[in-house]
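One protein chain is absent from this view; the other protein chains keep their places.
By written order: A and B. Residues from 1 in each chain.
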């Protein structure tokens, strides 16, 4: 992808971005899928703000290797996380062909560096299987919201709200619940 | 309803108005779809709820015109939804117009303007007509006066009264979630109690039902209370339970019956002329009178004011959002223009001459434009100062002091980003002054001071910054005690001689408080160190001057805006950083003979007559390929807001630039040593260094030339 170019997604209108914060998977949803190494992952389309080609980041001091740095996204400053490094696979040797998926998680905008975009999948709730009980694999269980099979490929669905938390997510009970509601009459 | 508690909740006004916007749209849509042929009860209910919510919120913020009009509107909707009146075309028209009027009332409320008289007359009359057509059995009363904040309890001793209370709860009281134990506890808070429980009706275990109540109580209560307060305890249960209250107060033994004491007010009367008069002409006065929120009537000189009204100024009203957008756009323009300049930097002199000159002129215009635009957003500090009288009154009441607040310089202007951040530090300082600085009225009288202490709040511009002072005429800083505490806490070595000023400034050290029990007022142990840190994070400084017996003066200095910064761009390795110009003293390149090491822990150089510690930025930030050597790179001598000096070891100074400050925290987190970020001419992000933070970091790690510190624990808190 040409560096600096970006793709906005059809459903990613302002009002819906970040609409799915925490919570269980709804009946049927769309996921943007991408590859990191040989693995394929997906994130809910409603949290994807845009997809960009990789541009050089400004490094941040004293951060773990999966925090690559920050970039200028049309005037706002967002961090870029290396998904490969986050999952323990080492830092990505980045080229201009790599892709950054810009996510909107609640009030925050962040980017994750991945190898390439695969597809947009429509997934129904019934198709999502819970992740197997792996004993501390590379991926911390709490990031996963489930596994789904698409055309003989296994796609790991990621829960974006938990992906970047350094510590366990606070018990929901102690924060106020805002369950998104269709029509606020 | 006057200012009262709306001050505390005023932070929700924007949310309320946002929500009202949505509700108005819902109501309008519902009403437009309503007709005699199309009656959807759900939609009618939705409209009712929308109006109901708008009215509810309006009441909370004291928009009385809105509330009284909406009351009628709601009443009609209520009839409609309970089908007591039918849907006619005329009714729908009236309702649609009522919705419009409600929208207008909201706009006036939001803009803090008085409603034009007669605005609601015809719409309200129309609504009332529909109310009159059906005489409802329990007509809602006229908007009852809204509860005002409870008056402060007088502190003088009151007459003690005695009561006997018989409380016989109904058997299934527990099923309503009421708990007799809590009620009894509440009674005990009213005074001395003697509680006798009557268990005579408790059945045998077999007959007992788990959630039934079989106990009755008789409570003897003596306290400075009254029957109304006792009834209030039983407010929720009184209709279902038997509550008998009998007063038994008589001449007490020993004849100590008190005559009614003098219930003097807690808030002393402040004669006009000793306080700044706020627009609207209301002074914080005696007794339970609440001052109207002084910001309610804003002078026409501020951005706003009636256009064709009586004030006659040449002003227009502008949405703050539009101004913010304008400021941001101009900021972006500054960046873009810098980018273009950058492109031309390497052009050999002489070529493209006209282009270069044109660009320089553009650069000047852009800078001027930016200053003008920033000036639009500048606010008077009055908007912060106006919240202080109420604070002073509360704290004075809580501490039993008598305080007058004087202010000056309210018209001093500063960017709104700074104004918003002033409230907390000022609140802390004023609380401190009243709680700890001022003596009690009796003590003041004894030492010959007026019973009322004075807190003077002032603001002025000085050399491109804003200076705010909080001064009290109290007892001043207790230097011996402060020094003693500091030594005790290990903050200062014993026996070191310190000047008066140095001792005074000890109060800003972390963990410092001369009050042994955390005062409930300045409470939660928020010390002056937190205030200083917050001010420093804004690029400001705070200092204190004190004269024992006479008073204390806090001096706060802040930049005029938090949106832009004059900075010096420096490089370390391949990375570029920005240093705020206000921190920079000078830059130099020492010779190796000038470097000394101290206890093998860190290096120093002599600069301007003192030894200054060197900070190797490349090591602190673990940057590769930096020069890392002050004799081959550069040392930038910087000063923190508190006056400490450091020598930052960098590679090069690249140039001076005004930069637009961008937040790192909004999408990421706070970083040590970094205060924010900006976008340089080439579109790349550069971090803005936090000098005080660098100082702290350097103290935590051995930081010497040619030796790397162990990597700090990477804490990622998202």
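Heads up, the rule we're going with is that a contact is a pair of C-beta atoms (placed from the backbone, for glycine too) under 8 Å apart; a residue touches a chain by one contact, two chains touch by 3 or more.
Note that contacts and distances are computed from a predicted model.
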Matching the hidden chain's UniProt record against "Lipid II isoglutaminyl synthase (glutamine-hydrolyzing) subunit MurT", "Cobalt/nickel transport system permease protein", "Radical SAM-linked protein" or "Response regulator" returns "Response regulator"
Answer key for B:176, B:343 or B:411 versus the chain not shown reads B:176
Cross-chain touch to the chain not pictured, restricted to B:53, B:546 or B:561, is B:53
Out of B:15, B:343 or B:411, the sole contact with the unshown chain comes from B:15
Subunit B residues touching the chain left out here are 4-5, 8-9, 11-12, 15-16, 18-19, 45-46, 48-49, 52-53, 55-57, 59-60, 138, 140-141, 143-144, 146-150, 174-179, 181-182, 185-186, 211, 233, 235-236, 239-240
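Methods note: only the chains that are shown with their structure count from here on.
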Rounded to the nearest Å, the gap separating the Cα centres of subunit A and subunit B is 35
Listed in rising order, subunit A residues that touch subunit B in their complex are 56-64, 67, 69-72, 75-79, 107-110, 164-167, 184-185
Subunit B contacts subunit A in the complex at 22, 26, 45-46, 49-50, 328, 332, 335, 575, 620-623, 662-664, 666-668, 671-674, 677, 679, 683-687, 711-712, 714-718
